[in-house]
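Complex shown without one protein chain; remaining protein chains in place.
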Amino acid sequence: MPPKAKGYVEISVEGCKGCGLCVVHCPVECLAMNLSDTNSYGLHYAYLSKEDVCIACQNCSVICPDAAITVYKKVD
Amino acid sequence: MKEGYKIIYQRPKTLLPKRMHYCPGCFHSTIHKLLMEVVEELDIQDKTVGVCPVGCAVFAYEYLDVDMQEAAHGRAAALATAIKRMLPDRYVFSYQGDGDLAAIGTAETIHACNRGEKFTFIFINNGIYGMTGGQMAPTTLEGQKTTTSPYGREPQKAGLPLKMAEMVSQLPGVVYAERVSCNTPANARKAKRAIKKAFEIQAKGLGTTFIEVASNCPSGWKCTPVDSLEWLKTKVYPYYPLGVFKDESAGKKEV
Partner (left out) sequence: MGEIKFMKGNEALAEAAIRAGLQGYFGYPITPQSEVVEYLALEEPKYNYVLIQAESEVASINMVYGAAAAGARVMTTTSSPGFSLMQEGVSYIACAELPCLLVNVNRGGPGLGTIQASQGDYFQATRGGGHGDYRVIVLGPNSVQEMVDHTFLGFELADKYRTPVLILSDGATGQMMEKVVLPEPIEYKPNKPWATTGKTPDRERNIVTSLYIQSEDMEAVNIKLQKKYQNIMENEVRWEEYKMDDAELIITAYGLASRVCKKVVDIGRQGGIKMGLIRPITLWPFPMKKIEEVAALDHIKFFLSVEMNMGQMVEDVRLSVNGKKPVYFYGRTGGILPTPEEVLEYARKQLK
């Protein structure tokens, strides 16, 4: 198995509408809904809950309807 | 910026940095995003003209950073026809929902397709009239409950749901017709490829391109965004299958 790339995602707190589609489609389950906080629209937002696991597959940014996710990949 | 990392994806610049008014999880937002990614990647912002509908996407021009015209309900295909005829070297698209394209606008849809008008239809089919509060659409499924079919759509009274991608594929003017969806990352990527392909066909002047999006409406369907994906998988796709219904783009000569 080739080594997995180290990835990182930034989810805009205000831009996220809390739809949850990114969370269910992350293949390594590194995203979660922040149920203890809401943004200024009163919505629970998604966030990167397990930083070391992200593989920068872009599934979340592709599925995110609101283009609220920026995806980073480690520079070799 | 994160040290030691580079950005491999961010929101396209052609999608204005405004919060879109669509409900959480709605594929209108997704398609707006994918469409603008295509415009950015093909570098055609200065050559694109869009027509927006009456429906949830009536304010599409607030988010898409391209020249846009607001059409009367159902008439986007007529506007797009005229724009493309007057400005044949531009990328012209109409963006419509199921009321706009398949109810009040059916004549304009059929005739633009029949004449082979060289623009791209983007048809958002979510089986309901979202903006006006969740009434039955021509694409509402049999048995589906809406505010004007509170006991479920009855075929004897309302007919069966219209299959637009299948219908327009019968018309010789249509060169490429595909039904896509955005319920999984794989499908969303396919949807983006379909839009890009449609624009590339437009550049060659081959004919009408028709992208139907089997879309969701969590608000109208009265479920969560995640649950709306389940409805799509179990109820919508069996009736409205995803896939290519027509593709004559390879055989045709560039105009």
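Each chain gets a letter, A and B, in the order it is written, and its residues are counted from 1.
Convention: a residue touches a chain if its C-beta (ideal position, glycine included) is under 8 Å from a C-beta of that chain, and two chains touch if they have at least 3 such contacts.
Since the structure is predicted, the reported quantities are computational estimates derived from the model, not experimental observations.
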Message: For the chain that was dropped from the view, give me its touching partners among the shown chains.
response: B
Query: Which is it among B:Ile31, B:Cys56 or B:Leu79 that touches the chain not included here?
result: B:Leu79
- request: Taking the full complex into account, find the residue in B:Ile7, B:Ala107 or B:Ala186 that is in contact with the omitted chain.
  value: B:Ala107
- request: Using the touch definition up top, pick the residue from B:Glu40, B:Asp67 or B:Glu200 that touches the left-out chain.
  value: B:Asp67
Statement: Residue positions on chain B contacting the omitted chain are 45-49, 51, 58-59, 61, 64-72, 75, 78-83, 85-87, 90, 107-108, 110-111, 115
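The criterion applied here is as follows: only the chains that are shown with their structure count from here on.
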- prompt: Touching chain A in the complex: which residues of chain B?
  reply: 2, 4-12, 15, 19-20, 22-30, 33, 182, 184-185, 188-189, 218, 224-226, 229
Field: chain A residues touching chain B - in the complex, by the definition given at the top
entry: 8, 10, 14-15, 17-21, 24-25, 43, 56-59, 61-75
